[in-house]
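My questions all concern the structure below.
Apart from one protein chain that is not included, each protein chain of the complex appears where it belongs.
For chain A:
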Amino acid sequence: MSKPPKGIARFDSAAAMLLALANALHDRPFASPSQSPTLDRLLPSLNRLPTGLREWGYALGGMAEGITLRQAGELDVEGIAEWMVSEYPQQDYPAAFIGSSNGALIHLAAAMGVPWLPQTFLCPVRAANNDPDDAQASFEQGKEIAAALLAAWPRLAVHHMQDPNQDRLMLDQMRYFRLKLRALPLAFNEFLMGSLPAGSTLFINHCTRQWPVTRTSDRSFFQFGALGGATEKEYLQGGPRVAEYLARYGIDRERWTPPAITDHVPEAEWGLDGYLISPLKKLAEAQGLKLMEIRYEDPEAMSYVVAEIYRDWYLAAGILPTRLTVDSFLLMDPWCSMQQHAIPFWLVFCTEPSAAALQRFLEKQPPFRNIDMMLFSHGTDSIGLAEIARWQALLAYAREEGALIGVDEERFPRDFATFARFDSALRERAPLLPPPPPLSVEKVITGIQRYGAKHGVTLTALT
């Protein structure tokens, strides 16, 4: 695994999921999301510091990922795309996925032994002394950076994202830009043409989740808030939970005042920008590929479907799956889940809506003997954060043992060492056994068709 180039954040859904899958395809665990042994050694020490210093250390680590305004103008999108494809083994694949980031989809791709290329990635840009709660100022100051990014690659959509609820620590010194590729970079084109023989299947992963935004140009948007614990209405209009949260952090505001909403567009992190579909259709026609679109609104809908497909996959191989592994945001290891014959269930974040999704899943399933659960720490007592007790209550659904994996319960949600710890802790939970033979494309298609309807996931052939 090589170090990602400047301009793409490692501690983000796209880069981490890509690495998790690439590691699985190379037949090895996803041991280090940071890709840095030094940082992995430092994180446990960071955990021992008092809360204030720990938060500061976390923000500092994030800052190291950021680029400057000048670097934003010279962003090498082609180089980032090159890095993404270079992580996967160079070989022929029976299928590939492209589009929205989704943890459940990563498990599906890992079981099939095929790659996924992200449409979106996070580009954090350094900006000193921000007020995360001042949406208007962020909006105005972000325009210059957005313009630089737009000029760097003319087929990029730039979503400036400001979420003072969940990204509070990072936003002090940075601005978040989620960049969506509206056309295929040459490296993607090359990878798909070179590794998908005629007759292979290309799946577009299309999350239709939208978010109200302020449009600043044809290709740039300002999104206030994000999918997680608080609702759209709370971000835009406030409410008792917002007032309480702001008071807790000593902010002299009742609510946030973002710029006026002018449009609804694909959500910055999870949604798919439809511009990518047309070049994919052209590619599929020229190369004789089957093009299929997986469509859903709620990212966690895929988790239910993939869990069912995994169960069938294990049963067909004569394995009775009794273990459930619950992923949290980017904390996942598809290689390990397969080797432990565990059913994966991916959660978007460590918030109440995700906890509720897991509860709905557990209530309808025959009880699991073991439940292993990772918990992502974002460093903030945010609105809608599900506390440790809530997660422990869900673990009680296990017939024998439910456990939090690599989590320091006292320090959550400021348990930053979990990034370095979760994978080795997960691997110790159960013996690692050979997984069943790779899941076939046909099984995936019939699986999505069979289980998708119940959860709002559809599959359509586009060619």
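Here is the rule we use: a residue touches a chain if its C-beta (ideal position, glycine included) is under 8 Å from a C-beta of that chain, and two chains touch if they have at least 3 such contacts; residues count from 1.
By definition in this document, contacts and distances are computed from a predicted model.
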Exercise. Just go with whichever of "Sulphur transport domain-containing protein", "Putative Membrane protein", "Energy-coupling factor transporter transmembrane protein EcfT" or "Alpha/beta hydrolase" UniProt uses as the name of the absent chain.
Key: "Alpha/beta hydrolase"
Quiz item: Which residue, A:35, A:189 or A:322, contacts the hidden chain when the whole complex is considered?
Solution: A:189
Quiz item: Per the definition of touch given earlier, which of A:51, A:86, A:217 or A:460 contacts the omitted chain?
Solution: A:86
Quiz item: When the complex is taken as a whole, what residues of chain A touch the one chain not shown?
Solution: 78-79, 82-83, 86, 185-187, 189-190, 193-194, 286
